[in-house]
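Right, one structure below, let's go through it.
Complex shown without one protein chain; remaining protein chains in place.
Let's turn to chain A:
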Amino acid sequence: MTEPRTATTAAPTARANAPTPRVRRSGAARRRLRTAVAAAGFLAPSLLLLLGFWIGPMLGTAWVSLQDWNLIGVPTFVGLDNYTELLGDAEFHAALGHTLAYLAGYLPLVLVCGLAVALLLDAKLPAMTLYRATFFLPVISSWVAVSLLWKWLLNPADGLVNRILGALGVPGPGWWTDPDWAMPSVVLASVWKDVGFVAVILLAGLQAIPRDLLEAAALDGAGWWRKLRSITLPMISPSLFFVTVISLINGFQVFDQVWVMTEGGPGGASSVVVEQIVNNAFSYGRVGYASAMSIVLFAVILLVTLAQLRLQRRWVHYE
């Protein structure tokens, strides 16, 4: 084992020192090499981008998380100090709690609403493409635009929602100015934006269900609910699984809508993890600490996603 490895490591040095002898390669080897070079050439743009803008910064974040650095001075190495400080940081714990509360509201709502919309869009009606496009419109809109829109709609003073509620005789809540309603306001805006995405993925799943299955079930006397539970849901479970994983990951990273609608307020009532990261990095001059938060968030998302991959065996059916 040892010998070939030494040979390989020694090879570049040897080649660098001595003029390379012209080795006659077989035609096949030459073709393979040519294919490999071409493949590398084609992959290079994506690989470089991936390295430069994703893997590189990730490794950089891990390194910065071991430093005390305010961006304008020289970083000092502090080991795991940032991580031990996180253990006792009540604000960070609160932000984690708020993020979970957001997920608890957002995930079920976006899935149920997305499924409902998908079922409706699956119907055979005229102008269905128009409806589908309409539901997808918020998905391709910018988060900032959507958040501003909802901030206005949910304006406690004279927003449309409270005007309608007022006309119905219901006193509207303070929405994003009220600590109890701030997070629900954010959830509402997020569900509205993302429901189209979930619906489109689920719709693709729905349309892949063989119609004869549903017809056979109907002949056997299965009603709407029974067909949904016993045929539709199991058949679209891979799509459901996919949107659950994606939505959960996005949910953990909730930021734009919080930043625009509540800025984490009032009084920190809707402060979330990514908002804490941004504040620490760019406002409080604690880039190292913010990086440690990012790594913790990454670890949490990784664990949750791994758990989902394990659990999927219980409920996801691939044909």
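Definition applied: a residue touches a chain if its C-beta (ideal position, glycine included) is under 8 Å from a C-beta of that chain, and two chains touch if they have at least 3 such contacts; residues count from 1.
The criterion applied here is as follows: contacts and distances are computed from a predicted model.
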Per UniProt record, name of the chain withheld from view ["Sugar ABC transporter substrate-binding protein", "MarR family transcriptional regulator", "Pyruvate dehydrogenase E1 component subunit beta" or "Spore germination protein"]: "Sugar ABC transporter substrate-binding protein"
Touching the absent chain when the full complex is considered, from A:N82, A:S190, A:T244 or A:N279: A:N279
Options A:A38, A:L80 or A:A307, residue touching the unrepresented chain: A:A38
Residues of chain A (touch criterion as defined above) contacting the omitted chain: 34, 37-38, 41, 44, 70-74, 151, 155-159, 174, 176-179, 265-269, 279, 282-285
